[in-house]
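Every protein chain but one is kept in place in this view of the complex.
Going by the order they are written in, the chains are A and B; count residues from 1 in each one.
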Amino acid sequence: MLKYTIKRLLMAIPVILGIVTIVFVLMRIFSPNPAYLLLGQRASAERAAALTEHLGLNEPIWKQYVIYLKQMLTGDLGTSLFSQEPVLKEIMGRMPATIELALFSVLIGAVVGITLGVICAVHQNSWLDRICQVGGLVGVSMPRFWLGFMLMLAFAVNLKWLPASGRFNFLLRPKEITGFYILDCIITGDGPALVSTLKYMLLPGFCVAIGSIGSIMRYTRSTMLETIRQDYIRTARAKGLGERVVIIRHALKNALIPVVTVIGMELGGLFSGSVLTETVFAWPGVGKYIVDGINNSDYAVVQGGCMLVAVISVLMNLLVDLLYGTLDPRIRY
Amino acid sequence: MEESSKQNNFMTQEDLSASAPSSLWKDAWKRFYKNKTAVVALVVLALLALGAVFADWLTPYNPYEVVLSEAKHGPSVAHPLGCDEQGRDILTRLLFGARISLSVGFISVSISTLLGSIIGIFSAYYGGWVDAILSRIMEMIQSFPSILLAIIFMSVFGRGIQNAIIAIAVVSIPGPARIIRSSTLSAKEMDYVTSARAIGCTNVRIMFKHILPNILAPIIVNATMSVSGAILSLASLGFLGLGVQPPTAEWGYMLSDSRTYINSAPHMIMFPGVAIALTVLCFNLLGDGLRDALDPRLK
Partner (left out) sequence: MSKLLEVNHLTTQFKVDKNKIIKAVDNSSFYIDESETLAIVGESGSGKSVTALSVMQLVPNPPGRIAGGEIMFRGRDLLKLSKAEMRAVRGGQISMIFQEPMTSLNPVLTIGRQLTEAITLHMKLSRKDAEARAVELLRKVQIPDAEKRLKTYPHQLSGGMRQRVMICMALSCNPKILIADEPTTALDVTIQAQILDLIRTLRDEEKMAVMFITHDLGVVADIAHRAVVMYAGSIMEMGLKRDLFLNPLHPYTQGLLGAIPRLSTPRGQKLYTIPGIVPDLSQLPKGCPFCTRCDQCMKTCHEQKPPLRRLPDGREVRCFRVEGGEEIG
């Protein structure tokens, strides 16, 4: 297991290097004047000169690349033009909010998506199956940010059941320990804050989850349909097992193995999609940070944020791959 | 012996006439026509395209004319979908927005499909280091979440419709490239390629005259599905303020612009989203239908 994990981790290195390189190519080679791009057009000549020196912009390209890689490796993603803070530090402060929301939505997406997928496969071509198929396709086709507004309109503006945006209520603010508010509330045993935090999470969580439900459901249905035609399912029926046992114990476990990959891809997608959903719900995470960077023309923030989120979504995929290995007994380490 | 070979010849000729290329497409059309949802999707898209092309004649309003007296008015007979915060007719703006969305979708997908096809077919046909380099580059682009890559791209090159097209095209090259690489790899092993080589066809000719027509089905299906992705990407960029320049009527930008009025004029934010979702859904349904019609094995 350890060997396999290390092997997979090593395989992620070229991918991450690729991401970093693409950013380098775009920001340094294609950009007419990287120093002014990062500092804004009205920056003073001395500051531009200092940054040019720091980034090695007068050196040949290959040397710039080496300097750049060194800086990335040491976590030097530059300084935010807007706050004058190191970008890495700011991102790390916002990361828990993004991760918490992504995990929450993928959990909803997986539970609901798998359940519906199994029901649809077992009752193939029933009216329920048809509705779910159409619903799933509609869910995948809707822009998530628009869906966010519609949910907000329904549940926050009209029904007033849930808060429209933000991450916490000022009166019930969880004490920050890990930055993951749900975890923090549980650690401190703060019941009211936990309920309030969960309420804030429901709308953005479901908004993101609806798309995931669609794709996880469609995929579960198709692997499940394939699985229930296998010989070992016939064996299970020949033993006289009840239909529920056949489906849950014998079919679902097999069908779920490939679904895990899709869940991993969804999770990766949720991180990159955070730029949209966090903007809609004013969720103080990395996605909103990037968009604020766009609006302030703060390109160090945009570059660093996008790159880091891309790397994290690669790592999430990796994590799910490792989980895949533990689920399937046929994979040996 | 001689007689049996004669009979064989006779058989093949009959087979050939039975499956002439035209009837292949006719069969596909028949299968497509049977798929009611796909046909409906095609009709809706056709209507939308017509609406976009003839928008100037279809509506009495100008999409950019500010009529403050009608600002934020809800749907009415005069304005079926209402007016926005500057009193511009939303339906008119949506029709003009369809122009942008559809053309950006088509142009960027054409670019990415063309480049992706060329890259895919070259890397599969030549193999070796050509394949290694091209495939690594494709993997690099693919591992980068496309919306983030597009954001960086737009922030370096600046907003505007041309840059949006290029950004969306670049991030979606790996899709067709990968599909075409794998279909070419299998097509390469087919006998018709060997025989083309035997009669002395050049590599380029073999690639584009013999292999390409045989892997057209997955390319078309992928391209159709990609249009929906491109339209969503454009809307997302517009929403983030990185798409086309305001005040151009563009769906994503309209959506983003009207979010401030979600309490007072919810219709403003509702309809652009419906337009996006409907278009994307139709392209997805169309893609599904085409896949089933063109290559029943893919199902």
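FYI, a residue touches a chain if its C-beta (ideal position, glycine included) is under 8 Å from a C-beta of that chain, and two chains touch if they have at least 3 such contacts.
Note that the coordinates shown come from a computational prediction; the quantities given were computed from them, not determined experimentally.
Q: Which of the visible chains would the unseen chain be in contact with across the whole complex?
A: A
Q: Which one, A:D76, A:D129, A:E226 or A:D328, makes contact with the chain that was left out?
A: Final answer for the missing-chain contact: A:D328.
Q: Going by the touch rule given at the top, which residues of chain A touch the chain that is not shown?
A: 229-232, 234-242, 245, 249-250, 253-254, 257, 327-330
The rule is short, and it goes like this: only the chains that are shown with their structure count from here on.
Q: Along chain B, where are the residues that touch chain A in the complex?
A: For this pair, the touching residues of chain B are 136, 139-141, 143-149, 151-153, 155-157, 228, 232, 235-236, 239-242, 252, 255, 259, 262-263, 266, 269-270, 272-273, 276-277, 280-281, 284-285.
Q: Residue numbers of chain A touching chain B in their complex, please.
A: Interface residues on chain A, with respect to chain B: 14-15, 18-19, 21-23, 26-27, 30-31, 37, 137-138, 140-143, 145-147, 149-150, 152-153, 157, 268-269, 271-273, 275-276, 279-280, 290-291, 294-295, 299, 302-303, 306, 309-310, 313-314.
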